[in-house]
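Here the complex is missing one protein chain, while the rest keep their positions.
Coming up: chain A.
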Amino acid sequence: MGLAGVKVKQRFGLDPRNTSWSNNTDRFGHQYLERMGWKQGKGLGLVDHATTTHVKVHIKTDNSGLGSKLAKKTKKDEFDSGECAGLDVFQRILGRLNGNQDLVDRELERKRNDNIINGKWGMHFVKGEVLESTWNAGCKKLMAEEAKQTKRRASEVDTDARKKLKVIVKEKKDKKEKKDKKEKKEKKEKKDKTEKKEKKEKKEKKEKKEKIEKKDKKEKKDKKEKKEKKNKKDKKDSDKSPSAEVTRDEMLQPRTSTGQIATRLSARSKWIKQKRASVMDAKALNEIFMITNN
């Protein structure tokens, strides 16, 4: 049994799908259907969407919730629990640096409320769409498919603000993590090298360990590459979407608007002011140095 999880033994019979039955075309059923004009590989009936195989279902043996399969697929590495630990403290200051203080404040307030609700029996929920009647009172008609789509879009706009914020926060997290990792890795490599030179004659056990470490590193590299690709993809996606999402890169670069110079300068001065303010007042400084009063 490894650390990866409980090993599940599974034994299969000789022919769990009973292909000896399904491949046998001499059977009465097969012969009868063919006599009636059915052809192998085709469906029955008069419609063109007829199924050709029976409905297949996964057997669920545990109590894991819906979507756990999806989550496994998108997990970045084994240390990624999907939650971000400890970075919440910086979000307020980062938000201020980015110039959308109100938004971040509101979000953090919401989180605080959540935490209050979440006692022993707490559960997190995110608000989704509102289910309403499928009936359009105005036209006295059932809402058509298009109508439904527009409704959905509208609700998306409503939640856009929330989503945007999430995107920002996430991207930042990603970048930070990456940087941290790179630094760590470099350090480790250096260390390893020196160690190797010094302790070559030492115990075999250590060598084994190192080997394992090497493997780990390789895996990490692979994963990183994948991640980078993913990030690129994400960016592309976000570029495509009409609602221009604010990324960190954009934030750091001075905004070169195509508008008039006066407005450009005023925007820039506002931006600088905000940045300065964020490091000037006492509260912000406290936050930066992680001094908490409570």
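As a working rule, contacts are C-beta pairs under 8 Å (C-beta built on N, C-alpha and C of every residue); 3 or more make two chains touch, one makes a residue touch a chain; residues count from 1.
Keep in mind that, in the parts below, contacts and distances are computed from a predicted model.
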(request) Choose one: "RBR-type E3 ubiquitin transferase", "Proteasome subunit beta", "RNA helicase" or "UBC core domain-containing protein". The correct choice is the protein name in UniProt for the chain not shown. (result) "RNA helicase"
(request) Please pick, from A:V6, A:L131 or A:M280, the residue that touches the omitted chain in the full complex. (result) A:L131
(message) Suppose we count only contacts with the excluded chain; which residues of chain A make the list?
(response) 11, 13-22, 27-30, 32-33, 35-38, 42-47, 49-61, 63-71, 82-83, 117, 121-135, 137, 141-143
